[in-house]
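The complex is shown incomplete by one protein chain, all other protein chains being positioned as in the whole.
Take a look at chain A:
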């Protein structure tokens, strides 16, 4: 009698797994597509070291083993040359994408939800990193940094999960010292966890990028009349009789929050960026890529 139940459970699991997996390919394809649009360039260390790319020929010195001599170059003259390659170093990148309920918002059916845009950007950045030879993982120790394409799949799967809470705090545990980090969120939730995460990261020498993804409606506040504002999960509400009167003060607060974030980033040596779901993701990815590169130690 247990057999049908077991097989039912297995079928259910498989169904769920397939339903989950079916969401992955579009995200992956989109992310890869987006990543493909960024011209890859390896970030060499501008100095000789272990790597694939040619750096310079230098005369062989004592201590160089014979097999290091580049005979093709040495045959052109009497001096024996050693071919040096540029020093390549693999970095570790920690990714955190806010999948809280507050991200599941789109002010118009024509716009993507913030969480979709955040996932896409995060994954595309991860694809770029992995292609660049970096190790990418999630914060919080759920998915330790690894390299390779399989990691992309794992990342995609991990990013596809939704959280029920309204405002998820950034994960700051299990950060590898001196790694880089990418936090993508709307940063509309409580400010302290963000502050805490960043200070902890800075303490470990982790530098990175904060990307704030906002919906155009959150930027413009186009509401009028008697309105009951609710958070997506319904935990927080605010009622006003005249929404239009709130616009100015809201925008002030939003700018305030942005300033605070920027200040925080500056203090921690991070970079702060903003993206609106109404804008193309490609520009944001370009910015992310460069920002991540520049935050490199």
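Just so we're on the same page, a contact is a pair of C-beta atoms (placed from the backbone, for glycine too) under 8 Å apart; a residue touches a chain by one contact, two chains touch by 3 or more; residues count from 1.
In this section, contacts and distances are computed from a predicted model.
A.B. asks: When you check the chain that is not on display against UniProt, which of "NADPH-dependent 2,4-dienoyl-CoA reductase/sulfur reductase-like enzyme", "Sulfurtransferase complex subunit TusC", "N-terminal double-transmembrane domain protein" or "Response regulator transcription factor" does it turn out to be?
C.D. replies: Record says "N-terminal double-transmembrane domain protein".
A.B. asks: Of the residues A:64, A:165 or A:239, which one touches the chain left out of the display?
C.D. replies: A:239
A.B. asks: Which residues does chain A use to touch the chain missing from this display?
C.D. replies: 102-103, 105, 114, 166-167, 186, 188-190, 215, 217-218, 223, 225-232, 236-243, 245-246, 249-250, 253-254, 257
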